[in-house]
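The complex appears here without one of its protein chains, the remainder shown in place.
Chain naming follows the written order as A and B, and within any one chain the residues start at number 1.
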Amino acid sequence: MQQYLYLIPALPLAGFLALSLAGRRLSANLIAGIGAGSICITAVITILLGIQFLQSPPETGVWQQTLWQWFHISNLSVDISLRVDALSLAFIFIITFIGALIHIYSIAFMRHDRDYARFFASMNLFVCAMLILVMANNLVLLYLGWEGVGLCSYLLIGFWYETPANYKAANKAFVITRIGDTAMIIGLFLLFKELGTLNIADILHLAPEHFATSATGISLIALLLLAGGMGKSAQVPLHTWLPDAMAGPSPVSALIHAATMVTAGVYLIARMHTIFELSPLAMQVTAIIGAITLFTAGCSAMVQTDIKRILAYSTISQIGYMFLALGIGAWSAAIFHFFIHAFFKALLFLAAGAVIESLHHEHNIFKMGGLKNKMPVIYWTFVAGAAALAALPLVTAGFFSKDQILWYAWSAGNGHPVLWAVALCGAFITAFYSTRLIVVVFWGEMKTSISHLPPKTMTIPLIILAFFSITAGWIEWPHNLLHLSLFSEHIQHVLPATILQTHLHGEIFFQLIAAIITLTGIYTGYLLYHLQPEVILQWKQRSALVEIREFFFSGWKFDQLYNNIIVKPFQFITSTNKSDAFDKIYNGIASANLHLNQLFSISQNGSLRWYVVGVLIGILFIITLQLLL
Amino acid sequence: MSSIHAHTVLIVASILFVLGLVGVLTRKNVIFILLSIEIMLNAAGLAFIAAGAKWQQPDGQVMFLFILSMAAAEVSVGLALVLQIHHQHKTLDVEQLKELKD
Partner (left out) sequence: MSLLFYISSIVAILATIMVITRHQPIHALLYLVVSFMAISMIFLSLGAPFSAVLEVIVYAGAIIVLFIFVVMMLNLDKETALQEKKWLQPKVWIGPSILALVLLIEMILLLLEPPSEKMLVTVVTPRQVALSLYGEYIIAVELGGFLLMTGIVGAAHIGKHTKRNLHRFLQNNH
């Protein structure tokens, strides 16, 4: 089976090539067949390979396939080489499986779009790049995939490029992630300078021998890689692009900006875990950034009115949980949360897309309502997703992954009560805004009429995703409840186990606190938006609360901050130097030539005798020189 | 055979040359300008003959022959141009023929 690894990225690439080269001439059915079919076949291959991998794991824990040598310069040799281990298998599974569901959903969702082929071509290219990213054997190939997904994200955010806001959002996403990418490539240069290799296995093997723990060099590299991950995964302060990225079609938001691409930073850090373990500083920074992000983004999600922006902030917040888990050394918990999050967040985005589509492209949740009975499938799947997001205890998958992070935030070696408290706050906020979404969008009176109900090709992926959002958590139980931890056992082939502090008791106590907080959050949302909506109206009278709401609504004013400290000074400099000082020199030379030309063209007056006098004066000059010298 | 100073011949040639030059410079009529150019060419030929005579070589006369053929070609083209100019502009005044002006 190992020799078929190449098929996984090759099939989406083939789909991309076919659609981009011949897309205009194909019929819509054929386009859908190629676009979704290539990903579905990839998903099937992945599942077969995954079963093979789990049944008879290779001795080294790694499947590897070298396709060809990419380039070779002095002692840097880069191969196009694929590598699958337990960590990348989890990512490949999510990318292909959820990717396939989203592609199937898109067949109906994008049916009437003019650029049907372009959409599927970009999506296929994205899947290909993302697979290269997670299957790369070396960091250069990983970077190729990293930039590839950035490009596809840009292409798909700006998919409806005729609206100026959309391409501006695409530009913003591209430019802000570029900051992180630049930091990351500098980190790769440093890594190569220190270790002389960019092969992932070699790096993980050599780094502990080459670096002392918390050496400056390793901290710098780890922080630069972290910055790369922060840009891609939309962590504070590089998170401002993700809410705007919702300008793209809903399947794009589901696949790229919720399930897969934005977790590339999580993958990078997990992949380079040895380097991070060597630098406690970088670990702390990761955890603190994760905590700050989950709290700030959660606060913003509470007050948004655009359904997709709520989900976008919620995505940022959930990735904040993953970073927090990575930072405290709870590697498997982070990957497990990624695994679960991919299901329910893709579900929420797809369901939101279906709602928006049915309500004449209405994004404002306060103009929705009363959809509970009209769209029961969407309603129940959305409830499943929202419950998983809110981490409803025991019955949803989100509980199992988030509870693990909360527990480790307290108990892990790098954990801290403050981190735990922030994460708990975040859990409350998450539960609150999940309930708010359900109540405002699906309950109450209808405010916008429904144009058409989503077809089966859209609802079936939703049902599958809802099923996984509920059940996927049952493969990993807390130790005190049930000794079943399939996922972390699988992941521990690659990532180290979480080191716990000693003398810890009462895991059940923390689980109860988390459950109570979640339920409180849900009840608060239910209370404020359903039972006593007048309380909100009262709050709107108070200017202080309105200001806080405004502050959260604008995403903690990060956009304004960047506008003031970066964009405006830059614009000021460019406007003051509009008439470029150096240009003046060249303009001066040009105008001097022009004047000289005018001066000399006086002599060209067309008078023959004048020319002869000129010749005569020249002769006289030469002869006089000869006489005098 | 009597003898002549080489200088004297060259001075005569340069006087003729300068007279031709004065003609080119002062006359406005194209025909007179062409005449003056003939004078100047002739003066140059005289200088060559003088040099040939001084070294008693035929080369001076050969050069004169080339000048002669050049002058013949020049005068035929020049006079054709004069005819065209007169035909098109109805004047022979060089001061009015300023179409090459910038």
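Here is the rule we go by: contacts are C-beta pairs under 8 Å (C-beta built on N, C-alpha and C of every residue); 3 or more make two chains touch, one makes a residue touch a chain.
No experiment lies behind these values; they were computed from the predicted model shown.
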{"item": "Positions on subunit A contacted by the hidden chain, ascending", "value": "609, 613, 616-617, 619-620, 623-624, 626-627"}
{"item": "Sites on subunit B contacted by the missing partner chain, in the whole complex", "value": "1-12, 14-16, 18-23, 25-29, 31-32, 34-36, 38-39, 42, 45-46, 49-50, 52-54, 56-62, 64-66, 68-77, 79-84, 86-87, 92-93"}
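As a working rule, only the chains that are shown with their structure count from here on.
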{"item": "Gap in Å, rounded to a whole number, between the CA centres of subunit B and subunit A", "value": "89"}
{"item": "Touching residues (chain side subunit A, partner subunit B) in the complex", "value": "601, 604-609, 612-613, 616"}
{"item": "Subunit A-touching residues of subunit B, taken from the complex the two chains share", "value": "21, 24-25, 28, 33, 94-95, 97-102"}
